[in-house]
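Structure first, then comments.
Only one protein chain is missing; all other protein chains are in place.
Chain naming follows the written order as A, B and C, and within any one chain the residues start at number 1.
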């Protein structure tokens, strides 16, 4: 960027993890899960995929904007990502989502403690 | 709606309060504050207005989608709304924002305890 | 509000219609449609519900922010709302969504011509 970045290396990594998780959950839910059906569109699982995508998007946006509340939101985001990873694991055949959610959860947990 | 609503009366009230706060903060920041300038575009204040708008939007969306994590997000949203209300109060001449933020904070605090 | 509103009466009505349509499509898709299943989770229909919710949200946000591109976005939003109304009508039992989408489409079409 053309100026000194206000975000640390760790925050940039968390923004990246949130964005990847947001994109993968949204794309997988609205293309793969809807087409496959069965347990993939079980209401609690599908809602979790959509909620995870939205929380990750908001978490990235708050960090990008230099918000003083990024840590608090990251703490919630980490919980949703963990729940989504567990739900995807139980259904099976969703390894990419499981990995993106776990990775994002870990990164958000670190940010949630670091910025407090 | 054409079906029994999954959201209680309290949740509908919270969704309404979040939407009002989101709209008022976004509109005031990007039209009023930018035009008036001075303390209205002090970075910490302006960011808080934008973050408050985004959090309120996400909080409404999670409640509308029947998310199991609405309570946790409402708890964070209540904190951001309180901070935004205090910032608007200090600047002065932003009574509508102060009131919308306070009202949303109160409603989110109630939801955060109720749904836990 | 504490200042002269930059938005006309018609724009406020369009913001309201977009918000109502966004909320109803999101809530109906992620609570009603997912639970009922069958034709309600047919991929093309369900995606349309989610896309309609997102476009309406963005359309409201651009109008609230006084964007010079509100008219162009309203034109796209009107098309998505019309398609969503038609899809809901074909499935049946979704009168509230049909009405909210039609009303939003009409309001967005008016804005799209008016602001150009």
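Rule of thumb we're sticking to: a contact is a pair of C-beta atoms (placed from the backbone, for glycine too) under 8 Å apart; a residue touches a chain by one contact, two chains touch by 3 or more.
Keep in mind the model is a prediction, meaning the values are calculated, not measured.
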### Summary
chain C positions in touch with the non-displayed chain are 44, 47-48, 50-51, 54-55, 58, 61-62, 65-69, 72-73, 76, 79-80, 83
### Query
What is the set of chain A residues that contact the non-displayed chain in the whole complex?
1-3, 6-7, 15, 19, 23-24, 26-28, 30-32, 57, 60-61, 64-66, 93-97
### Query
In terms of residues, what is the contact footprint of the unshown chain on chain B?
30-31, 34-35, 37, 41, 43, 46-47, 50
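Here is the rule we go by: only the chains that are shown with their structure count from here on.
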### Query
Copies chain A, chain C: same or different interface, half of numbers shared as the threshold?
same
### Query
How many angstrom lie between the CA centroids of chain B and chain C, rounded to a whole number?
21
### Message
Averaging over Cα atoms per chain, report the distance between chain A and chain B in Å.
### Response
22
### Query
Hey, how far is the Cα centre of chain A from the one of chain C, in Å?
26
### Summary
Residue ranges of chain B touching at least 2 other chains are 61, 65-66
